[in-house]
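First comes the structure, then the notes that go with it.
Only a single protein chain was left out; the remaining protein chains are all shown in position.
As written, the chain order gives the labels A, B and C, with residue 1 at the start of each chain.
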Amino acid sequence: MKLIIEKSREGRGCTILPECDVPVTTLPKSQTRSAAPRLPQIAETDISRHYTQLMKRTHGVNDGFYPLGSCTMKYNPRINEEIAALPQFSKIHPLQPQHTVQGCLEVFAKAEQYLCEITGMDAMSFQPAAGAHGEFTGLLLIKAYHKSRGDSNRTKIIVPDSAHGTNPASATMAGYTIVNVPSQADGCVDIEKLKSVVGSDTAGLMLTNPNTVGLFDKNILEITKIIHDAGGLCYYDGANLNAVMGIVRPGDMGFDVIHLNLHKTFSTPHGGGGPGSGPVGCKNLLTPFLPAPHWHKEGEGYAFDTESPQSIGRVKEFYGNFLVVVKALTYILTLGSEGITEAAQNAVLNANYLMNRLSDLYDMAFQHTCMHEFVITLERLKKEHGVSAMDIAKGLLDNGIHPPTMYFPLIVHEALMVEPTETESKDTLDEAAEVFRKLYHTAQTNPESLHNAPITTPVRRLDEVGAARNPRLKYEFEL
Amino acid sequence: MKLIIEKSREGRGCTILPECDVPVTTLPKSQTRSAAPRLPQIAETDISRHYTQLMKRTHGVNDGFYPLGSCTMKYNPRINEEIAALPQFSKIHPLQPQHTVQGCLEVFAKAEQYLCEITGMDAMSFQPAAGAHGEFTGLLLIKAYHKSRGDSNRTKIIVPDSAHGTNPASATMAGYTIVNVPSQADGCVDIEKLKSVVGSDTAGLMLTNPNTVGLFDKNILEITKIIHDAGGLCYYDGANLNAVMGIVRPGDMGFDVIHLNLHKTFSTPHGGGGPGSGPVGCKNLLTPFLPAPHWHKEGEGYAFDTESPQSIGRVKEFYGNFLVVVKALTYILTLGSEGITEAAQNAVLNANYLMNRLSDLYDMAFQHTCMHEFVITLERLKKEHGVSAMDIAKGLLDNGIHPPTMYFPLIVHEALMVEPTETESKDTLDEAAEVFRKLYHTAQTNPESLHNAPITTPVRRLDEVGAARNPRLKYEFEL
Amino acid sequence: MGSYVPSTLSERQQMLEGMGLKKMEELFADVPQNMLLTEPLDLPQGKSEFEVRRTMEQIANKNVVFQSIFRGAGAYHHYIPAIVKSVISKEEFLTAYTPYQAEISQGILQSIFEYQTMICELTGMDVSNASVYDGATAAAEAVAMCKERKRVKALISATTHPDVIQTVQTYCDGADTELIIVPAKNGVTDADALATMLDDTVSCFYVQQPNYLGVLEDVESLGSLVHTAGAKYIMGCNPMTLALLKTPAECGADIAVGDGQPLGMSLSFGGPYLGYMAAKSAVARKLPGRIVGETVDIDGKRAFVLTLQAREQHIRREKASSNICTNQALCAMTASVYLTAMGARGLTQVAQQCMSKAHYLADRLAEIGFTPKFSNEFFHEFVTDSPIATKQVMCALEAKGILGGYPLGDELSGCILWCATEQNTKEEIDTLIAVLKEVCGK
Partner (left out) sequence: MGSYVPSTLSERQQMLEGMGLKKMEELFADVPQNMLLTEPLDLPQGKSEFEVRRTMEQIANKNVVFQSIFRGAGAYHHYIPAIVKSVISKEEFLTAYTPYQAEISQGILQSIFEYQTMICELTGMDVSNASVYDGATAAAEAVAMCKERKRVKALISATTHPDVIQTVQTYCDGADTELIIVPAKNGVTDADALATMLDDTVSCFYVQQPNYLGVLEDVESLGSLVHTAGAKYIMGCNPMTLALLKTPAECGADIAVGDGQPLGMSLSFGGPYLGYMAAKSAVARKLPGRIVGETVDIDGKRAFVLTLQAREQHIRREKASSNICTNQALCAMTASVYLTAMGARGLTQVAQQCMSKAHYLADRLAEIGFTPKFSNEFFHEFVTDSPIATKQVMCALEAKGILGGYPLGDELSGCILWCATEQNTKEEIDTLIAVLKEVCGK
């Protein structure tokens, strides 16, 4: 379809502003741009239609099952959106006097209190805007901690090979060297290997647990002890917290610092790639280093701290993606104590149920009881019938199901990582299981049709190589 | 697809209300229903998905060109919706003390003032909820007028044969006998015939002008004079006001009473069949009979009239579809004096432009310069190639265009009534013209394919006869 | 100046020229030239979106939004789940026309079919239409349905909402039907009077349940009387109360109507609301308005379509059962989404809580001298007298952001019609009582 700029016609447009009601100031020519920006000139009728077309070419959670592993695509309750849209939240300037923003501060303070309780942490900062941003912030806390103790030799962060790519990338940004530790055949950290790499240069370990193959590493207490014994700190990547919240707390298992993905675990929508929110929580030993400003209780209300001498500083303008925190708080208030546990239990139940419905046909990378997600390996299907993880994924598209995460984690060949989430009903899982099973049979009987999939989508498989070789990254105006 | 009730599962649902916080009152068994209503039990995830599916099976103005003749499917500006959603409008109880609803009364008063100016009327009531409701109300005004003069012999309403079906139906509801007057070959009222039926039993005439074939009846002044001379009153059906607002006023052309369709002419959306708003305006001779309560200026504000001794009474609870009036007022304020005229001019321009782009291929029912809509007759195509108005309409569906009104007005065979409206761009008209032309050629070369159209829609042509013969009007529960 | 005309001035000129014209004015040659407006309309100049918003907000700010509402009398302050507004604000639903083109209107059509199903389920009736304007016009249309050649009078209880009585009266005036009001006694329909008024010229009797004064009528007995006289029995019911109350079908009604506003529609100064109409099979073909039926397409796929159109004005013209064309389709969808979000459990909760809170409120009011006026069982509205002038009561409450009950007129002058809903927390009720105590000097 056409780009919006291709629908532009000189002289069209909307009438948004009145004429200027004060004398007009002009800039000297030396300071003005040589030509006006070529922005679209479109009437509202056609703006509405353009984005309707784009909407119909977008698959949201409202369109159907979305078992995208590691992304926790749960349903995003509508009440969250209504609350975040309240003018008393959306129309507040970040630099208003403190006595006029007590509601905003209460949102942060309540969210901090509840999320600390859920994770077993002592304090939290909401500045990080996304998970990776939280990782970076958390690692800086670790760095500041060691530095504050004059422990300057700790230059390495240990990361399992099953980790999300953000973990090593964040550690690099924080100035660390990465030590990869391999996983065992059961998908868990190889304890012996871990022992062999840990040492006086270990700043810390980054771990996702349940890990990225959907298993809870049962050696977790041993792992955190190994790190602590070596003088390192333990970082918990909260990407998979949805499986264990209300069941067990990272803080109780030896983790010192954690980030959460409010846009995964706490039901704030993902927005096609953000805005998210990646708050960082920590134990008291790291609290002094949290990004500034934090807040404290003052009388009946709250006030921003004025001094934070040991803080790592700021990682963002102002205080974070506030409205995302509003949505998360709304969600936590809805679920409450029991609801949080119920969500985790059913996330795990749904994953196991679906795995169980498929495991007679599909090979599971790990046969073990999974947590909130499980990994299918299509290595055999690939070998025997030439049908890859990609092919099955594209076949799902033709059946109205968003594919699982493909080719991740890297340690599993032809991986499809399936995360149903707790907000899906048994019926949806049953229907999805039928589709998966049908595709398995198609793979055996008519693999060619899967190579050709999808055929019902607005576009079919793309030339990605061409896109990268000959990048066209914006519309090129005719001169 | 499944009905929502078919997705219901015992025990599912949303948690909307808390437990009751006061002692629970119960009814005696003799007063309670024997079984709870079988309403859907659905989680919010699936409610969201169900209505997303329904949304994708619905064509709105945002989906594309919608030239549905006589329905004026213009674009519905988003600002109207935002204003109508303001809590200061949407959260007002209709029976609040008057000093707390001055804003609402100002909306009515301003809308009345502006719409009277546009139509040349003296007063207006917003009680009628739709066009047909307005017609009924307007006819009761005429009835009350004659009655107030002791003129009890006037039992007949004259209606041209090209009129909307609501006109005769409304007149019947108002207790009148209908006299049909035929149209001439040029689509206009046959003056001689009109003269022959008018008389001392004539209560009034109902006329749409521009009429339903899209022409402005140029004998309009003679027509209204004939009626007035006979002691009757002239009713203006405002369905087609969009063509002439700001150009000429019904009140100036001899009309005594009028209804408007705010959901057509004044850009409030149609809602898939309502809510609309069909205010009735009249000249001073009819003002005393308007539905009660009306309002009057009182000091700086407004107050409802307490006495309306001659009023026909009420035609609706409270004061009408208030929020629809809010939207219409927002629109009128946007367009203002010049904008109203500009809208009419461009509605007519767009219709003539599209007619012009098609008239070398398609037969126009009337070759004359049209107003805001024009009528194609497919009689020849039907005879020569067996392709009906229905077939072309269904062919349009496969091209993403909402079909024109089919088989109306009744006086044109194989009619397609096309009304582009002014909110469509030249590009949209050009693209539509290409589609119409393509279909014409298809009709000649491959008529069969049009009999089979549509093929790209969620369902294809329906068994309407079966639906009427064996009506299934609700879901039948298994007992 | 604001405008929604996309074509630019030069495009317009180009379009005109393509037709051999020079000026817009030439398009209007058929208009009597002496009638053409020579001056611009006396309207304000067009405004930008920014200005329009400011102007409308200024008007809106002249209204007072009450935080706490104890007034009903035909418009009820219920909780609306977030999903409801989210669904009905979808542009497709909002902007589509009446679903004549079934192939691309299955969404609207199915939603109406689902609405019809839910209305039938609430009322126990066999057939529902796709909606009419509101409860009052639904009542008027129902009365019109019952007219027979010899049965030319209609009866309506005095305990009906006055707007409904007046609307039915207007419609009856149009149709030259005589409407007679059956008097009330102790806040309910006087059954003895009804019995004496029923004869073979009476087409129907209309009663509201719960009635305008909040009281529960003895609807089964009234129905028996009506049927014995061979007339039709019409019940006007608040659909929310039907979660608990005997259904109109169980009470013997031939037609059930009412205002659907309590099912997810905001107060909105009186509209848009929703008129629902449902009937027993015997009278179904007389139902006015749109009705959606299930059918199949030529591939045998399930589909929905406007059906039984032979009743309607666009086919039958002056012989149609009603003139209704545009109805309240989006409000019908609102009701469906609301009923789906609440479910039977939720709707029962609403009804239960409305009733319980009204009784709690009544008890507290009685304690401070607002004595109940009627002794019969009530639902969520009730009438009390007032120990002090009602105006004084309302002013004191307004000062605290509370909209008190509705001060009644005529023979109930000095009385107040109170209403409680699930939105009135115990805390709110206790606050109301505290304010009243103070103003009454207790």
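The rule we apply is simple: a contact is a pair of C-beta atoms (placed from the backbone, for glycine too) under 8 Å apart; a residue touches a chain by one contact, two chains touch by 3 or more.
Everything numeric here is computed off the predicted structure, so don't read it as measured data.
K.L.:
Taking the complete complex into account, tell me which visible chains touch the one left out.
P.N.:
Per the touch rule above, the missing chain touches A, B, C.
K.L.:
With the missing chain put back, one of A:S125, A:T208 or A:T330 would touch it. Which one?
P.N.:
Answering carefully, the residue with contact to the hidden chain is A:T330.
K.L.:
Which residue among A:E44, A:D256, A:D391 or A:E414 touches the omitted chain?
P.N.:
Residue touching the absent chain, from the options given: A:E44.
K.L.:
Please pick, from A:F65, A:Y145 or A:F216, the residue that touches the omitted chain in the full complex.
P.N.:
Once the missing chain is taken into account, the touching residue is A:F216.
K.L.:
Even though one chain is hidden, which residues of subunit B still touch it in the full complex?
P.N.:
That gives, for subunit B, the contact residues 9-12, 14-18, 42-46, 48, 52, 77-79, 81-82.
K.L.:
Mind listing the subunit C residues that contact the chain we can't see here?
P.N.:
Counting only subunit C, the missing chain is touched by 49-50, 53-54, 79, 81-82, 86, 91, 422-423, 425.
Rule of thumb we're sticking to: only the chains that are shown with their structure count from here on.
K.L.:
Going by C-alpha centroids, which chain is farthest from subunit C? Tell me that one.
P.N.:
Greatest centre separation from subunit C goes to chain A.
K.L.:
Quick one: report the Å distance separating subunit A from subunit C, using the average Cα coordinate of each chain.
P.N.:
46
K.L.:
From the C-alpha centre of subunit A to that of subunit B, how far is it in Å?
P.N.:
48
K.L.:
Provide the list of subunit A residues touching at least two other chains, using ranges where the numbers run on.
P.N.:
Residues 9, 12, 15, 43-46, 48, 52, 77-78 of subunit A each touch two or more of the other chains.
K.L.:
Multi-chain contacts in subunit C: which residues touch at least two other chains?
P.N.:
Residues 1-7, 11, 46-47, 49, 81, 83, 86, 91 of subunit C each touch two or more of the other chains.
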